[in-house]
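The complex is shown incomplete by one protein chain, all other protein chains being positioned as in the whole.
== chain A ==
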Amino acid sequence: MKKLVVKVLIISALGFIFLAQSPTDDSAGRIPWDEPRPMSTLLF
């Protein structure tokens, strides 16, 4: 029982870190932009 509680605590702690550090604060979920491709140039 003790082990289980510890596990749950660890998981919740990790989850908290996860949420706190999430770099993409995207309330609308994924935004699939039609991203530009890198440009190339005439080399010769």
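Heads up, the rule we're going with is that a contact is a pair of C-beta atoms (placed from the backbone, for glycine too) under 8 Å apart; a residue touches a chain by one contact, two chains touch by 3 or more; residues count from 1.
Quick note on the criterion: contacts and distances are computed from a predicted model.
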| field | Among "ABC transporter ATP-binding protein", "Oxidoreductase", "tRNA 2-thiouridine synthesizing protein A" or "Helix-turn-helix transcriptional regulator", the UniProt name of the subunit that does not appear here | value | "Helix-turn-helix transcriptional regulator"
| If the missing chain were put back, which residues of chain A would it touch? | 4, 7-8, 10-11, 14-15, 17-18, 21-24, 27-36, 38-44
